[in-house]
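Of the protein chains in this complex, one is absent; all others appear in place.
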Amino acid sequence: MHAALEAEGIVVQFGGLVAVNDITLSLDEGEIFGLIGPNGAGKTTLFNALTGYAPMRRGKVSLFGEDITQLPAFVRARLGIGRTFQIERPFEELTVLENVLIPAFLHRARRSDAERVAWDALEQAGIADRAHQPSADLNLARRRRLELAKALSLKPKVLFLDELMAGLNPPALAEMIGFVRTLTKSGLAVLMVEHIMKAVVELCDHVMVLASGERIAEGSPEQVTNDPKVIEAYLGDSDEPGDR
Amino acid sequence: MRSGIFLAGLFIAALFYPLIFPNLLSIAIYFLLLAGWATSWDILGGWAGQVSLGHAAFVGVGSYALAILAGRYGIAPWWGALAGMALSAALAWVWGLVTFRLRGPYFTLSTIAIAEILRLVAIEEAWLTQGAEGIFIFSLKSPFGFDLFDRQVEYYTALLYLAAVVGLVAWLARGKLGYQMRAVREDENSSQAAGIDPTRIKLIAFMLSGALTALGGAIYGVYLSYLEPHDIFFLPLSVQIALTAIIGGRGTPFGPLAGAFLLVVAAEVFRNAFAEANLLIYGVLIVLVVIFLPRGLIGSWQHRAVRRRYARSARG
Partner (left out) sequence: METAVALLQNISGGILIGGVYALVGTGLSLIFGVMRVINFAHGEFLAVGMYLALVGHAAFGLEPYLAMLLVAPLGFFVAFSIERLVLSRLVDSPEQSTLLATLGLALILSNALLLLFGAEPKTMYVSYATATVNLGRVTLSIPLLLAGFVATMIILALYLFLTKTEPGRAVRATAENRLGAELVGINTLAVHSVVFGLGSLIAMAAGFVLMPLLFAIPTVGAGFTLKAFVVTVLGGMGSISGAIGGGLVLGLAEVLGASYLSTGYRDAYGLIAFLAVLLLRPEGLFGRTIKRV
């Protein structure tokens, strides 16, 4: 049995800056894996490396045992890697439904079939009531839901969520936590970057802490939040975990 | 849906046009071709978002393929047109492979450069094209006894061409490829996340766009029956095709058609005032459109209609 996603010794460099240094992680079906760390720690960069958007210096990524290190982002998406972007990127000229239709077309060439997949994703992400709204007009919370719905209608096996909860008000946050929790029931593996500790503690089975590209701690959410190294890493940073 | 019925009505009306205006066929043929080219251009420029100012090259390849094959080898014009389309698709494929890594305006600049180089080739390689002297199309095989040089036959050919291109684009727009092209236009990274290979989609759009433009070029060649590199591979023709689509509304099935209608009518109205300076209208309209209606005429209208429809449905 292979893990859903395995990454070994990932290194990403921008010029002289080592943004991600020798990170190894593994994630099983149905697991929610949290990635936390101060701003600029390299979390988004690690996501980009794993999903095919940032060139890796070294390392190996495999999906259910299959080596995908050399594959471009769109092929990884076809193989089952879904992702959201930290800065949401709806297709602004299109409506919400049309946005979600685009990834749905990946497995369904017929429009009526694709629409069915898209509607399911809209329901799962709680934005079906806005299906016909132009996506450029959505507020932040709904843009996040759209981002999630787009990733879901790809029918992914591993889902990457980059700060999906940041900036949401408490009711919207609670709803979003609910959406993510239901996802793993069907065996989906979730890797999430999150600053909101409430979401991390409630959702994650396992957490890794990154600072300056290095892994500084790993374990259950409780272990990690009580780790003095982690508290120290956050002290120099105004962006305290849990204060947003 | 409603626009579909409206267009079917227009098409039927257009069938009777030669009976009502038998003396105004040339301008109608020109309109039909311009609308067809602009709609073809829009597959790449509007739907896939890659603005080309080199589409006259495809008009050239289409018309020259027909003329050379018919003149030298007596090959039937429909095979010549098909050959021109295939050649154009191949050209678009190579062209796109080389230039699609360029971003926005640099891609546009590269299309001008490539089309200009092809124009020089058409002038210089006289063994193939008879160079600056030009090439006559004087006899063509007649399908079912129709004389292809008859203006009425040309009119109906051009009408079928336009109907086919607009129909194809309207159909594509609703389906997978149409949405994939829009996704690539809006954001290449997001479209990759949706499993789309942006380069592949742009290549498909370019090849379709080039081949359909070449088909119109073949009809144009027969209509002119005399081809000269300076007229056919003409930068202003490329500009005209692009601006027609942009003024009418990029990325809408009927925008380029509306643009062609507006521009041909305007050119007629101002014909006496402007004579050869008819591109002045294009210049004035594109400046106005860019400033006041960046989505073009139909594009802006459609944009507002979507919002209105949503607002109405949200209310109750």
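Note that the chains are named A and B in the order they appear, and that numbering of residues resets to 1 at the start of each chain.
We take it that a residue touches a chain if its C-beta (ideal position, glycine included) is under 8 Å from a C-beta of that chain, and two chains touch if they have at least 3 such contacts.
Nothing here was measured: the structure is a model prediction, and the numbers come from that model.
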Where the missing chain makes contact, among the chains that are shown: B
Sole contact to the chain not displayed, among B:7, B:235, B:262 or B:306: B:235
Candidates B:2, B:103 or B:312 - the one touching the absent chain: B:103
Touch criterion as defined above, residue of B:27, B:90, B:266 or B:286 at the omitted chain: B:286
On chain B, residues whose C-beta touches the chain left out of the figure: 51, 53, 98-99, 101-106, 108-110, 112-114, 116-117, 120, 123-124, 235-236, 239, 243, 246, 274, 276-280, 282-287, 290-291, 294
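Throughout what follows, only the chains that are shown with their structure count from here on.
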Interchain centroid distance [CA atoms averaged], chain A/chain B, Å: 42
Of all residues in chain B, those that touch chain A in their complex: 174-176, 179-180, 182-183, 186-187, 189-198, 251, 303, 306-307, 309-310, 313-314
Residue numbers on chain A that touch chain B, as the complex places them: 51-53, 72-75, 77-78, 82-83, 85, 89-95, 98, 101-103, 105-106, 109, 111, 114, 132-134, 137, 150-151, 154
